[in-house]
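Of the protein chains in this complex, one is absent; all others appear in place.
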Amino acid sequence: MNTLLDHKLKRLTADILATCDADSRTHRIGEMFLPSRSRIVGLLDLLQQLLFPGFFGGKKLTRENTPLFIAHLLVQIADELAEEVYHCFCAHRRCPDCTDTAPCRERAIDLAVQFLEQIPAIRETLAMDAQAAYDGDPAAKSIDEVVYCYPGYYAITVYRIAHALERLAVPLMPRIMSEYAHHGTGTDIHPGAEIGKRFFIDHATGVVIGETTKIGDNVKIYQGVTLGALSFPKDERGRVIKGYKRHPTIENNVTIYANATILGGDTVIGEGATVAGNTFLTQSVTSDSIVASETPKVKVKTRRRKGARPSSE
Amino acid sequence: MNTLLDHKLKRLTADILATCDADSRTHRIGEMFLPSRSRIVGLLDLLQQLLFPGFFGGKKLTRENTPLFIAHLLVQIADELAEEVYHCFCAHRRCPDCTDTAPCRERAIDLAVQFLEQIPAIRETLAMDAQAAYDGDPAAKSIDEVVYCYPGYYAITVYRIAHALERLAVPLMPRIMSEYAHHGTGTDIHPGAEIGKRFFIDHATGVVIGETTKIGDNVKIYQGVTLGALSFPKDERGRVIKGYKRHPTIENNVTIYANATILGGDTVIGEGATVAGNTFLTQSVTSDSIVASETPKVKVKTRRRKGARPSSE
Partner (left out) sequence: MNTLLDHKLKRLTADILATCDADSRTHRIGEMFLPSRSRIVGLLDLLQQLLFPGFFGGKKLTRENTPLFIAHLLVQIADELAEEVYHCFCAHRRCPDCTDTAPCRERAIDLAVQFLEQIPAIRETLAMDAQAAYDGDPAAKSIDEVVYCYPGYYAITVYRIAHALERLAVPLMPRIMSEYAHHGTGTDIHPGAEIGKRFFIDHATGVVIGETTKIGDNVKIYQGVTLGALSFPKDERGRVIKGYKRHPTIENNVTIYANATILGGDTVIGEGATVAGNTFLTQSVTSDSIVASETPKVKVKTRRRKGARPSSE
């Protein structure tokens, strides 16, 4: 590189540093304990190995080596999870003078263990979710196929992890996890949503399940379904108000077909109801309803066939 | 880590092992020959280098080194593909006492070679697909741009690989491949679908093409299009019936615009037809039709302009 270039890059370094001084929103300089998105994603991979022993991670497990494998994996996860939980608390507090104190560390370890103690129950729930996918999808050839490759199943797996951490009030980490799953699957389930057993999402892309959604047991939803907010009330200073129930409630045994949109915190889809594809719904429906937007009339015109040039239409 | 923590993790190990004994759906312990999602994804990368010599993989190919490059790549792919095909058969059979037998291995090698012998034909088809994307998209600056970065083109590439493996009755692998492409592109093409030449998917996100869909030549589809099932008949025990034709047939020269939904195994979109964006269709249409859902009337109200606080709407 030549001198002129060298000079330009030096000046540019100074310019970028000046923007850091001017605006604190887009840097984290001088904060020592930051969470790492890549380490949190690494944790998800380890957790997947723990939740589905033998399926992922390329290790051949036998009755003999499995206890050691799980014991080791648990120690590794507990250690790394506690470290990242600690960093998430630090980042959340924005404490520039934060010192590495024993009580904070202990609290993080305690939360990591409280989370891990829920793994057996999460495993049970995930077995039921896999069964629901196999039972509900004519294209599913085996439960293995569901566990190995269904994106909706991966999104639900990450949701069940992230939701447990959200309930333990760990900041930042649940959302980093759920957005990682969103990234891979096109399914955006906020970790704050409450979702029952035997949940199945088919095709997955474009599904949005908002923060304050409640979903019962045996619910089946398809690609493109939005369970969203109807409006965003603002405070007297014009800022959206955070935290109130603004997403729908879906009761047990409901099926919602592709691209349906259900909005509003007071909207309740009663037990056993079926919502047809493309339905736009902002009102409650009672149990066992079959709900559909009136299908817009389809108009068919016929084009005159062109003789010589079929490709030029 | 302290003694109490150590004790908790030990007990937790036992609890997790107990859930493995209780439910076989979410572990693969004691099965020695499992397919690996990551090795199958690695194969896709090698196949992409074979299908588009010089484009991917960072190797500078010349007339001189290309023959050696392809010969080496073929041996590597044949070897790894045979290994994974073998594992997919093992996983599918769920044979706990499976021994590593020569006939199984030979069958896997044979299928890998049968697949590889289709590469020249697949390359020809992919050249036509790339041309169709360039011809059909005003935003495409070159065919290179299509091959390097169009997500719909990547989804079609993986589909053509997965479909060839599906036709050879390799279990699990085709679906793992197609869901990997779905993961990256938002386009969910089941490997069982039958798709003709010069196929183009623009923008890609949210496209769903079901297992028993048939698509002719010169078909163009846009983001959010679903070619799906209308209903899922169940057997006398309430389980969905698998394997019958439940997705539509799209004939030659059809264009389907964004977010159209076409459902049902008896639904046929006749040759040369155009389906408008957002159309919801569960009936057949004849050749050269132009089909559109009646566009819902648009209502426009005007808000009174607020004086001082435009941001507080």
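Observations, loosely collected:
Letters A and B name the chains as they come in the text, with residue numbers starting at 1 for each one.
Convention: contacts are C-beta pairs under 8 Å (C-beta built on N, C-alpha and C of every residue); 3 or more make two chains touch, one makes a residue touch a chain.
Since this is a predicted model, take the numbers as computed values, not measurements.
From the set B:P35, B:P171 or B:G186, the residue in touch with the chain omitted from the display is B:G186, counting the whole complex. Within the complete assembly, A:G206 is the residue of A:P53, A:G206 or A:G277 that touches the hidden chain. Touching the omitted chain from chain A are residues 1, 5, 8-10, 12-13, 15-20, 23, 25-32, 34-39, 91-92, 171-172, 175-176, 179-180, 182-183, 186, 188, 190, 192, 205-206, 208, 210-211, 218, 224, 226, 228-229, 232, 239-244, 246, 253, 259, 261, 263, 272, 274, 279-281, 283, 285-296, 309, 311-312. In the full complex, chain B touches the omitted chain through residues 50-56, 58, 60-63, 66-67, 70-71, 74-75, 78-79, 109, 113, 116-117, 119-120, 123-124, 126-127, 130-131, 135-145, 147-151, 184-186, 203-206, 223-224, 234, 238, 258-259, 277-278, 295-305, 310-311, 313.
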